[in-house]
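Shown here: the complex without one of its protein chains, the others still in place.
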Amino acid sequence: MHIPDGFLSAPVAAAGYAASAAVLALAVKRSGQTLEERQVPLLGVTTAFVFAAQMLNFPVAMGTSGHFLGAVLAAVLLGPLNGCLVFAAVLTLQCLLFADGGLTALGANFFNMGVVGGVGGYALFRLATALLPRSRRGFLFAAALASWISVVASASACAVELALSGTVPLGLVLPAMGMVHAIIGIGEAVITVATLSVILAARPDVVGEWRGPSPVLLVGETSS
Amino acid sequence: MSNTPALNIENLHYHYPDGTAALNGITLQVREGERVGIIGANGAGKSTLLLHLNGILRGNGTVRVFGSLLGKGTLSEIRNKVGMVFQNPDDQLFCPTICEDVAFGPRNMRLPEAEVRQRVDRAMETVGIAPLKQKSPFHLSIGQKKRAALATVLSMDAHILALDEPTSNLDPRGRRGLIDLLQAFARTQIIATHDLDLVRQLCTRVVLLDAGRIVADGPPDSLLDDHALLEAHGL
Partner (left out) sequence: MTARNRASVPALDPRAKIVAMVAALILCVSTPAQRYTTFAAYFAVLVAAFALSGVSARVLARRLLAVLPMMLLCAAFIPFLHHDTVGGGYSLSFGGLHLSRSGLLVLWNIAIKASLGVALVTLLNETTPFPLLLRGLEQLRCPRLGILLLGFCHRFLFVLRDEALRMKRAADARGFQGRWLWHAPVVGRMIGALFLRGYERGERVYLAMASRGFNGGMPAAETPPALAPADRVFLGGALAVFLVLRIALP
């Protein structure tokens, strides 16, 4: 889903940058107010985690594989704005280190995955948790739903941008991308749920959005 | 130097938030220049005790470093005096280059840049990794990383070195090199370790912990030869 250089027309690429810059400015401003000192290294390591997790391919069917996106996972763990910061760092690093995703398309790529996938998915997650019973099951189901939709929505945003740039015909690509990612999204949902349940079992205190039974801390509280 | 002990711990208790007691009334005095080995089975409280030396954990009881009582007001002063080297150098070294990591402490002390640079050079020289300045920690061997981790607190001119398992995961030669290095420092050292040979070679005193209590305290030769004692406390 990483758009390379040259696939987007100048207005679309510029709009991607503008939208991303606005969201990031907000995230930095907010996090500057609330970012506790201990969160800086945690955000850094989580960024590395999302990066590493995206390297693990998961099987879709008979040899074809998709890779994990993790936008909803990051938002549920860290909150939507910190999740945004993490995604911006991941995508920038992928672009600068591995030339994965074009530099001129970086704004659009961040918009698709970090904003549409992450913030959009998170909003859906909040909506679902409000409607569903406040239990572990409801929590995980909401995460599954949100992460499935986040993948489909990211892919659709990607298709729309490519079509606006005149690179592909929208009428055909939108359903095609949507269909393929509806399948990949199942993998995303399954992985998000499995990941969250492992974390909820061991360290519920680190799941930012978990409002369930109060956790038993495993590490000493630190003071400074 | 006066008679003030480098470190004075009185009746220190610590419980983890889930209620498990980790330290059960530790009282310990360390004179300047002593090299104290802290030994004990897994879970005896060695690392927990170390984390109290610079206020990362705070239990009930008092900790004094060169006479000043550890508290909110003295925290940064004491953290500059007690250099903590963690067991896993990958936790300690977090900057893109070794050089920046070694400069991290002095810069937090708000030293002028020229002095920071001087201290970085000296610290890296001392531990013998001067040529690795611009390297990323990822490209270093474990032995080199352990040395670099040591340099990050030497550059702060720490008076007390608190080391957690300094020889773990080192090959025999790396281990010997590190022991020689530590032997050359005149500073007070407090070393939590399972490596009894290291204690025998390096330390002037041994403290044996079990279940958060000090069960023995004495010179290494007599204490480490008391096999019945060691066996009884899980070593």
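A few comments on the model shown:
First chain written, first letter: the chains are A and B, and each begins at residue 1.
One rule holds for everything that comes next: a residue touches a chain if its C-beta (ideal position, glycine included) is under 8 Å from a C-beta of that chain, and two chains touch if they have at least 3 such contacts.
Predicted model only: the values in this text are computed from it and were never measured.
Every shown chain touched by the omitted chain in the complete complex is listed here: A, B.
Which of A:Ala53, A:Leu132, A:Leu164 or A:Ala182 touches the hidden chain is settled by the complete complex: it is A:Ala53. Chain A meets the missing chain through residues 2-7, 10, 13, 28, 31-32, 37-38, 40-49, 51-53, 55-56, 58-63, 68, 77, 85-86, 88-90, 92-93, 95-100, 102-104, 162, 166-169, 172-173, 176, 186-187, 190-199, 202-203, 206, 219, 222, 224.
Considering the complete assembly, chain B touches the hidden chain via residues 51, 54, 56, 76, 79-80, 82-84, 86, 88, 90-97, 100, 103-105, 107-110, 113, 134, 136-139, 152-153, 156.
Criterion: only the chains that are shown with their structure count from here on.
Look at where the CA atoms of chain A average out and do the same for chain B: the two points lie 40 Å apart.
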